[in-house]
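For this view, one protein chain was removed and the others were kept in their places.
Labels run A and B following the written order; every chain starts at residue 1.
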Amino acid sequence: MADTATPAKAKVLVVDDSSLVRLYYRSALEIAGFEVKQAINGIEAMEKVLSESFDLVIVDVNMPRMDGFTFLRLLRSGAAADVSTLPALMISTESGEQDMAEARVAGANFYLVKPVAEAELVRHVCVLAGVAL
Amino acid sequence: MPALAVALAREPIPRVREAMMTALIRIGNAASIEVLLPYLRSQEASVRAAAIEALQALPEAIAPFMSPLLNDGDSDVRLLATELARNMEASEATRLLCELIEHEHHPNVCAAAIDVLTEVGTPEALPTLERCSARFAATPFLPFAVSIAMSRISGEES
Partner (left out) sequence: MDDSKEGSSFAVHISPEQVQRFCEFLYRRTGMSFAESKRYFIDRRLEDRITATGSSSFQEYFSLLRADADQEIEHLINSFTVNETYFYREEHQLRCMTTSLLEAIVCQKKPGSTLRIWSIPCSTGEEPYSIALWLMENWPQVDSYNIEIVGSDIDTRALKAAAEGIYGDRALMRLSHDIIGRYFGPVTGGNHQIDEGLRNSIEFTRANLIDTKDMTQYRDFDLIFCRNVLIYFDDASRRLAAENLYDCLRPGGYICLGHSESMSRISPLFRVSRFPDAIVYQRPEADHG
């Protein structure tokens, strides 16, 4: 587990249609000192990143109404310049080479395969959000 | 119907694809289900999601297809199929998902089933959930998921 004395309260958006997954990430990240908001799919994620600023977005692949790849492509499209470089960690059940390649092309900065342990999650989030462990 | 299936596969315009899905939901019979099912195996995440949503809107028509889907050889299909139980009647959804969990080896498929049970499960699911937690005690996330599911289903703190 990461050091709980993380100085800055970096803000993370967790995007996953599973309420359990969102809760799991949230509790791990809050213990590590992050502020966490949630979204259930790519559309709600877009609403959230356009409404408030985040240091990182964690995004699933399979979600209703808008999947994670589509969300990342839209985010990176530059339509809203200030969010187009927001670091993104994709975490999915999809473990194929093709999915990882698609994630990279869509604009994910890193890709993890579920299930992810809390310590591993926090470690990657710290690196991507630029927060010291 | 087969013409619609072919058209759906090739349709690049979201508005048109969406309309085809909506039309299938409105028809809502076994033939619509058969058009939609192959899309659960699509390489495209957006197509899989659209198919799941359309199928999910037809809980009665999908019922006879649930057992084969939850026993599919492809774990990705089993995983997506758990979501189809969400709009089903609670005791039936619980029965189907527990049957799956009892013999499911893939942690992510179990996790998906547990997520649906957290919302719709009845107390009959509790013993299955407990066994699942024991089986996957060393797997990240699963014991956590089970404890939340059990507390939500029983209405009591875990």
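The rule we apply is simple: a residue touches a chain if its C-beta (ideal position, glycine included) is under 8 Å from a C-beta of that chain, and two chains touch if they have at least 3 such contacts.
Remember, predicted model here, so these are calculated numbers, not experimental data.
Counted over the whole complex, the shown chains touched by the missing one are A, B. The residue from A:Arg65, A:Arg104 or A:Arg123 that touches the chain not shown here is A:Arg65.
Only one of A:Leu50, A:Val105, A:Ala119 or A:Ala132 touches the absent chain when the whole complex is considered: A:Leu50. Hidden from this view is one chain, which touches chain B at 12-15, 18-19, 21-22, 25-26, 53, 56-57, 89-90, 118-120, 151-152, 154-157. The chain not shown here touches chain A at positions 17, 19, 39-44, 46-47, 50-51, 65-66, 70, 74, 79-80.
In this section, only the chains that are shown with their structure count from here on.
If you average the CA atoms of chain A and of chain B, the two centres end up 23 Å from each other. Those residues of chain A that touch chain B in the shared complex are 18-21, 23-24, 61-70, 93-94, 98, 114-118, 120.
Per the touch definition, chain B reaches chain A in the complex via residues 43, 45-46, 48-49, 52-53, 76, 79-80, 107-108, 111-112, 114-115, 118-119, 139-142, 144-145, 148-149.
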